[in-house]
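With one protein chain held back, the other chains of the complex are shown just where they sit.
Every chain is named by a letter (A, B and C) in the order it is written, and numbering of its residues begins at 1.
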Amino acid sequence: MSVRVQRDDFDVSREMDALLTGRKDIGGVVSFTGLVRDFSDDRNVGALTLEHYPGMTEKALAAIEAEAHERFDIQASLIVHRFGRMEPGERIVLVIAASAHRGEAFRAAEFLMDWLKTKAPFWKSEDTPDGPKWVESRATDDTATERWS
Amino acid sequence: MSVRVQRDDFDVSREMDALLTGRKDIGGVVSFTGLVRDFSDDRNVGALTLEHYPGMTEKALAAIEAEAHERFDIQASLIVHRFGRMEPGERIVLVIAASAHRGEAFRAAEFLMDWLKTKAPFWKSEDTPDGPKWVESRATDDTATERWS
Amino acid sequence: MKLLYFAWIRERTGVHEETWPLPKGTATVQDLIARLAERGPGFAHAFADVKQIRAAVNQETAKLDAPVSDGDEVAFFPPMTGG
Partner (left out) sequence: MKLLYFAWIRERTGVHEETWPLPKGTATVQDLIARLAERGPGFAHAFADVKQIRAAVNQETAKLDAPVSDGDEVAFFPPMTGG
């Protein structure tokens, strides 16, 4: 179990290898990588800037991860979330869940992402043709969070 | 879209980068990596040997991948399946699904894995303390396949 | 107390982080919002629509009726958009 908040990019293979090194009880590993898209609600998006709440962010990510271990039969997990300015195509966030059974790994990874969307103190600002614009929280993200409660 | 059947190991990051190179329309990428576990139904497993049906395997994987693109709103995908002998901890199979929307990527990756379990011509033999033993198909895998029909 | 503002609340108040004495009679997050909204046009604009505002007390998400006291770190921000 570990969480990281960082400016720098990450490497999925390296994170996965570090998480699973020496383990032979893992049957399946699910990773989710979130990327900056160049469109969002039909506006063209040039780049994304992520602001966060240092101190609270780390605690919130650790709480979300602990909740996933409560709810799912997973043996290892990782959350890496970047902040700062990122161009389209760049990686923003990485979630990994590893389990003896593939269904649990899928479920846990999706849960982690759903909760990150609405329970991790990040705020996104998009560069648009009309200038920077704060991304509003989505009703679909609230729905996705609620289905786990 | 592509599928590969190979003896050699793969690198998740390299496969993901190759799949997404130059793309800026992808919001989320889900990967599933299947690994050899050192236990299975409480028997100790030393190593796994995968036999397959060259020719049919590639066709079956391509058909499974095409079915995923029919059913889910995904923009890119990959299946890499290894054959031959593999030790506990080694990677067996990789599935990647990429989409503008994370839910579709999760759904497609899990669908690909469920169908691979029962519709790709691979047969697993486990090294056990009593000698090599063919792995029987699991009722849970049949159930997992059927929920998509 | 320590006050923090994020995203468009930070932009409207013009402040990211400050030390501010807890005004008398301020018992809850909601009371604090009411006092902050009186600090000038930027603060009034930032706190005009309470429905759009979320808060954390000592780095834990807090509701409007959560108590606040002078040693607290209180943060205000829009709904989170992580992931």
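The definition used in the following text is that contacts are C-beta pairs under 8 Å (C-beta built on N, C-alpha and C of every residue); 3 or more make two chains touch, one makes a residue touch a chain.
Computed from a prediction, not measured in an experiment: that's the story for all the values here.
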Checklist outcome for this item: Touch list for the missing chain, restricted to displayed chains, reads B
Item to check | Listed residues B:Val3, B:Ala68, B:Val93 or B:Ala108, member touching the removed chain | outcome: B:Val93
Item to check | Residue of B:Ala47, B:Ala100 or B:Val135 touching the missing chain in the full complex | outcome: B:Val135
Checklist entry - Residues of chain B in contact with the chain that isn't shown? => result 34, 51, 53, 55-56, 59, 81, 92-93, 113, 116-125, 134-138, 141
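Going forward, only the chains that are shown with their structure count from here on.
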Checklist entry - If chain A were absent, into what connected groups would the remaining chains fall? => result B | C
Checklist entry - Quick one: chain A and chain B, Cα centre-to-centre, how many Å? => result 23
Item to check | CA centroid of chain A to CA centroid of chain C, Å | outcome: 26
Checklist entry - Residues of chain C touching 2+ other chains? => result none
Checklist entry - Mind pulling the chain A residues that touch 2 or more other chains? => result 34, 113
